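This view holds just a subset of the chains, kept in their places.
So that you can tell them apart, the chains are marked A and B in the order they are listed, and the count of residues begins at 1 in each.
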Amino acid sequence: MGDFEPVSVGIVGASGYGGVQLVRLLLDHPNVDIVYLGGQGSAGKPFSDIYPHLEHRFKLEVEPVEVDRIADRCQVVFLSLPNGLAWTMAPALLEKGCKVLDLSADYRFFNLDTYQAWYGGDRTDGEVAASAVYGLPELYRDRIQEANLVGCPGCYPTASLLAVAPLLKQGLIAPETLVIDAKSGTSGGGRQAKTNLLLAEASSSISAYGVARHRHTPEIEQICSDLAGHEMMVQFTPHLVPMVRGILATVYATLRDPGLVREDLATIYNAFYRSSPWVKVLPSGVYPQTKWACGSNLNYIGIEVDPRTGRVIVMSVIDNLLKGQAGQALQAMNLMLGLEETAGLPTLGFYP
Amino acid sequence: MGDFEPVSVGIVGASGYGGVQLVRLLLDHPNVDIVYLGGQGSAGKPFSDIYPHLEHRFKLEVEPVEVDRIADRCQVVFLSLPNGLAWTMAPALLEKGCKVLDLSADYRFFNLDTYQAWYGGDRTDGEVAASAVYGLPELYRDRIQEANLVGCPGCYPTASLLAVAPLLKQGLIAPETLVIDAKSGTSGGGRQAKTNLLLAEASSSISAYGVARHRHTPEIEQICSDLAGHEMMVQFTPHLVPMVRGILATVYATLRDPGLVREDLATIYNAFYRSSPWVKVLPSGVYPQTKWACGSNLNYIGIEVDPRTGRVIVMSVIDNLLKGQAGQALQAMNLMLGLEETAGLPTLGFYP
């Protein structure tokens, strides 16, 4: 890869947390150049007006969001926009030869009906949507390598699906018993000012939200169903935790075979993730802290079996802004470009 | 109650968080006087050497822990000690006519075998233990009124049991589906210095601990079984949340009758807690934040039904140091003394 010509990369929607993480990661990636930053509200301003601490590394100006301007300059485009906007741009970018990675929900669904039932809107890009690949490399690595359009997973689905994939793929659990209790730092809510995300409100407190109706539910169910080989539902509850970054998904399910012990499952998980450099299965009795993953693209998984109840409890942690968002998008980009899956991605969290 | 002679109260183990909360609450209680503070390590020191901010209200000195000294002066004794110590003192105090409220696990169990299986030790106080009442007033109010010895519930059991009691009492859920995912601030771990409770470790992070083996499990199961009328097990997982105070228990269970809707359950909960001034059932779509309860003795309960999965999800919050510990002990003391259940207890949290 020594003589690799740097790939030209653009980011649309650069001013939010997704954007600034993409910038941070791409700046340290050995094979790419950021050549375009797009934003509606901040067009014309230097990026360092929004993030002064990056000025010494990055002097690009935010530009208007125009398809031609982007496609002329970029081989790869990251769309980091609110839900419902990416699909108005992605088809044109693809047509002009760009590879597109969308960080919103627009291209996460196999079926646009599901999207429209949970997100609304009136999509007219059915054919393009059908070509999109769900960007979770640990499950869809081969297809991502061939893709031109990737719908990057949500943060909660990433933590949740990596926790349950081996169980469902091997048919080890009763699907109707699956409960996912997930906990996220507040950066998952983005950088826009909302009262409930104020430090004075969200700090020193924890609460559930979106109970029985959070929009990551159908996304999790879609992939679980794909893994299980049949339609299934999950009970998913997100919680807001007083911390900036990190997601912990605590997953509960009843084992079909009550004779299975923790070591059996650890063996299965290690085999399942043998070729996945970003997933780390922890030894017996070690449970992951979100802090361990933060700052890296890693996913740590702890496994416990309760012989009294016959349940498996899986704990899965990620940095919601890296493996849950920008880092995972880069991981997918690496695959799309034929690079090492780990290229340019941090392997050490910033603990403590 | 205007001419009520103040009751003389003593606290053994006053230097921890349980002790300082008891002091704070008892100082503002209209019907009691604190006449004794006991501590092994801090005997001979003014209490305000440990907590300088209380000096203007409270000048008592910590004294050695000696049964005669205590019984001579106190009508009511709170034992706020590590597990395994209360049972070496309580029988003698009771014999000398004291009413005793124990904040440890020593007197929480109907059956000493369960205690010894989970906590160890070689108990010789079987008869006294058999006379103890489980100090959760919302479930055992009448018996607490008659009791001389109360084993005050753990913090997690309090939040969890108040969440599930109406469901189990009415037989509304399939008991084997019960999952309790609980989240606590770090003050639940006490004031002793432990590395995992350092701000630098516990802040900006969340993790599970004691998975499938936390010692509050048998306590929850004992009371659930009592409510359900048959032996049952629960899946209980505690988590450490980066905040000082507060517990949220998120409870999942499958409804036996899939036709039940949220309003049915709200009606049942409101009826169940009609005479319980400290439990507040929230309206539809409102989910409790721990912050709302902190600083008060209140328990807020939010209820949701997921018609897709047939599960009920109950969210229950308390201040772990008040309703989960010192406040609940005072509530029980009020009942033991024939006072109003609410006497001297804060009804407004300190939000934000």
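Things worth noting here:
Criterion: a contact is a pair of C-beta atoms (placed from the backbone, for glycine too) under 8 Å apart; a residue touches a chain by one contact, two chains touch by 3 or more.
Given the structure is predicted, the values throughout are model-derived calculations rather than measurements.
Here 2 identical chains are displayed in place, and the whole complex they belong to in this file is assembled from 4 copies in total.
Quick note on the criterion: only the chains that are shown with their structure count from here on.
Here the spacing of chain A and chain B, counted between their Cα centres, is 39 Å. Partner chain B is touched in their complex by these residues of chain A: 176-177, 179, 181, 183, 185, 200-201, 203-209, 211-212, 233-235, 237, 239, 241-246, 248, 250, 252, 287-291, 294, 302, 304-306, 308-309, 311, 313, 315, 317, 352.
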